[in-house]
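Yeah, one chain of the complex is gone here, protein chain that is, but the others are all in their spots.
Entry: subunit A
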């Protein structure tokens, strides 16, 4: 079966981002960009399913500026077969991304779409669920285990109280949580090979999708700083402070 994997270009998780001085946006000038960690887990899961013989083709799709090609190439180096870039320099909000993905799903007809549960920049945790709504596909969010069966997939989900398993009819959307797998590193020969794999480019307009933003960011600011308190000498002093100063025990 065919699997579609969505990958997002985000500020690398090791970079500590800061708001711009005028508070208009986050300062992303000259910072390292990478594939969103949850998306990398999605690619890895698709590749493992291919290695097991469950999946025959993996299509990696990304959206945004031209540079998103880099993240598609990363996915290709990890084992995806071909790439699709939906190119735009406009801001893409999750609903717009879900609509573009829907258009691609209609064209490619994958049996499963695997994507990260959220991106580490916007932290929205929405796109997979919205793609499910728009296509009518079932959704297995926050997956820690994915087992494909005949015509269906069993997804074990990380929920607040523990784990929940659901069975979804295919085609379905799966969004990955951290413990689904540990992504591999791309080998140098695979990175070289990835450069020759096909990568098609289209635009939201080609897909017939209106990407006009629905929300506006009025300002960004750093969170309230917490002041460091005092060091206590020993356990006795700690207990005394908690009882008499903080009055929390």
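In the analysis below, a residue touches a chain if its C-beta (ideal position, glycine included) is under 8 Å from a C-beta of that chain, and two chains touch if they have at least 3 such contacts; residues count from 1.
One rule holds for everything that comes next: contacts and distances are computed from a predicted model.
Student: Under which of the names "Electron transfer flavoprotein subunit alpha", "Carbon-monoxide dehydrogenase large subunit", "SSS family solute:Na+ symporter" or "Sugar ABC transporter substrate-binding protein" is the non-displayed chain listed in UniProt?
Tutor: "Electron transfer flavoprotein subunit alpha"
Student: Among A:43, A:78 or A:95, which residue is in touch with the absent chain?
Tutor: Checking the options A:43, A:78 or A:95, the one contacting the hidden chain is A:95.
Student: Considering the whole complex, not just the chains shown, which residues of subunit A touch the missing one?
Tutor: 11, 16-19, 26, 93-95, 98, 120-127, 129-134, 136-139, 141-142, 144, 154, 157-169, 172, 178-179, 213-223, 226, 228-232, 234-236, 238-239, 241-242, 246, 248-249
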